[in-house]
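Partial complex: the chains shown occupy the same locations as in the complete assembly.
Here the chain labels run A and B in written order, and each chain numbers its own residues starting at 1.
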Amino acid sequence: MTEIEIGRSKRARPTYSLDDIAIVPSRRTRDPELVSVAWRIDAYTFDTPVLAAPMDSVVSPQTAIEIGRLGGLGVLDLDGLWTRYDDPQPMLDEIASLPAKDVTPRLQQIYAEPIREELIKQRIAEIRAGGVTVAAALSPARTAQYAKAVVDAGVDLFVIRGTTVSAEHVSADQGREPLNLKQFIYELDVPVVVGGCATYQGALHLMRTGAAGVLVGFGGGAAHTTRDVLGVRVPMASAIADVAAARRDYLDESGGRYVHVIADGGVGRSGDLPKAIACGADAVMVGSPLARAAEAPGQGYHWGIEATHPELPRGERVHLGTVGSLQQILHGPSSSPDGTMNLVGALRRAMATTGYSDLKEFQRIEIVVSGS
Amino acid sequence: MTEIEIGRSKRARPTYSLDDIAIVPSRRTRDPELVSVAWRIDAYTFDTPVLAAPMDSVVSPQTAIEIGRLGGLGVLDLDGLWTRYDDPQPMLDEIASLPAKDVTPRLQQIYAEPIREELIKQRIAEIRAGGVTVAAALSPARTAQYAKAVVDAGVDLFVIRGTTVSAEHVSADQGREPLNLKQFIYELDVPVVVGGCATYQGALHLMRTGAAGVLVGFGGGAAHTTRDVLGVRVPMASAIADVAAARRDYLDESGGRYVHVIADGGVGRSGDLPKAIACGADAVMVGSPLARAAEAPGQGYHWGIEATHPELPRGERVHLGTVGSLQQILHGPSSSPDGTMNLVGALRRAMATTGYSDLKEFQRIEIVVSGS
């Protein structure tokens, strides 16, 4: 591991974002029709390696169903509007119409409404009725309290998602035991995806909890300001490549458990999908690309749960606009040459152009550091 | 080959664009009149090492003739408007007048018109009638189908050009054999220039097909968005220097076949020509500089065939404006100090300022990495 000297008493590793790298065509090419972008985790198979991030601007029960039908996986945020309001539509409408200066205080108010357990059950039932794989997310702080309700309601994949999730959390609350991830996952009947993590060590410890997949990220998507507010950042290309190394080493250590690596954050244009896979990801969780869908609950706006924190908001409502249907954004045809449409087609073509036929193989593609 | 660690499981090579480098004056200087910029490929000799890219905004039969008379080589795109329409002028006029938001869908429609074999023959005959060397390009997918027509029509140099062209293509089409480049070139009566390629290995394999020249590029010119859409990029300075190494090694391996290296993409200002040669190019294929000509079919607008893809467009129509005649852009006099005019004069002066007298020698000039 290369390190450079910041000053006489501190060293640091150079790290790279997806913008810093690019894929290099190799000597073989292939027709896109001969490329498979299928992804399988636990018992669930998907036509595309795309998860919709649990953000209220992206995933509602309705869009979770639609994304599932299109071959992806929509993850509903159970910390969000859908479990706080019987009908979140007026809130979504209001958020989309607020003047910029009023957004943060109003988001803080709107998300101060308590979560209701019966709405958790209802939302999961709604997605299940759509006939697709059901995935839902809770923050680590709420996982212990609501996990049983979530599983009872029939979730297929359980996602525990926070800015940074560790296998060892030290809690101040004497009356409430902190979540013991290892025991929790062991006792749960459904596969768990957990994150964010951003380092080899952090990922390895999460893998040892028995998770089926880990989210690589630190709260660094298009609508986040974690870097400015907390000073925390791990550029995505380096984070994925580190966590993929943990997957490899844990595969050996565990005698064959393959824990999926899911890039979460910073995948904004179609070209970022093949780059994330090239760094070692098995799948990608995207927010902003799907927030540009005509069906998106955010109506062209995009924000994450971090933007609603009552004491220390670390996200903004960003305006992305609308470019087409979920169908067009995922599978085309594209009428916009800026990487906002036909994400899966672009991934397929990037793999074809470089001669690869499946995602696992494509993780070995040569990349370059290509400047800005 | 230096590599850096992106993360624990992935390494990458640092690469450089033409903007990252600069030419360094050495200890000798020379009068520009004593500099030769002549270029010879196969039996054809040119006063200047400049090829006009097969793009409808740049090369029509008329501008191919004019560019030939000015000492360069205009390459007509046989996948473009001139083989789809008896009279492309109304289409060119319309493209130049479309509002920005309508461009991509309308380009997709205009280029959906089928290619007609008799128009291929007619266009080549038109250029041939102009008394200049005749060069025309097909995409790899169409080469097998139309090559005979092209050769029969009397092309001098045959160009097979795509974003990425490999010596080994795996095709999905059971009924249609993929193009066997080696056999195809062997059987063809005219010299073939083929590309894009962007790596040592990719270039070496293309050279082994018997090509007279290879195009260095990946679909990365001024009007392309390959990087955003596919995540594919190979900065031009590094790509040229890699492919030039393949030329040297293939020269040895083949016992003396010198395959020309033609930089294709990213040569936007006159200063980029000497830089490309300095990295090892024998000649450059330019688009945007010639799209600024008063005679250019694009009327100040510029786009490539990638912008017209029906499912996944990877290019834009960009507005460049018009700065002068083809004569002025290639040979001056310049009245604009921004590198848009007198491209050949600038190349000549860059060589004079650094004391070199011909292009082959100039490939050895010292360069520096000079920041932005």
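Here is the rule we use: a residue touches a chain if its C-beta (ideal position, glycine included) is under 8 Å from a C-beta of that chain, and two chains touch if they have at least 3 such contacts.
Since we're looking at a predicted model, the values are computed, not measured.
A.B. asks: Taking the 2 visible copies as a start, how many copies are in the full assembly?
C.D. replies: The whole assembly in this structure file has 4 copies of the sequence.
The rule is short, and it goes like this: only the chains that are shown with their structure count from here on.
A.B. asks: What is the distance in Å between the mean C-alpha positions of subunit A and subunit B?
C.D. replies: The mean C-alpha positions of subunit A and subunit B differ by 40 Å.
A.B. asks: If you look only at subunit A, which of its residues touch subunit B in the complex?
C.D. replies: Of all residues in subunit A, those touching subunit B are 1-2, 14-16, 18, 21-34, 200, 237-246, 248, 269-275, 278-280, 332-339, 342, 345-346, 349-350, 353-355, 366-371.
A.B. asks: Which bits of subunit B are touching subunit A when the two form their complex?
C.D. replies: Contacts found on subunit B: 4-10, 12-17, 20, 104-105, 108, 163-173, 196-199, 201-202, 205, 218, 225, 227-235, 238, 306-307, 310-316.
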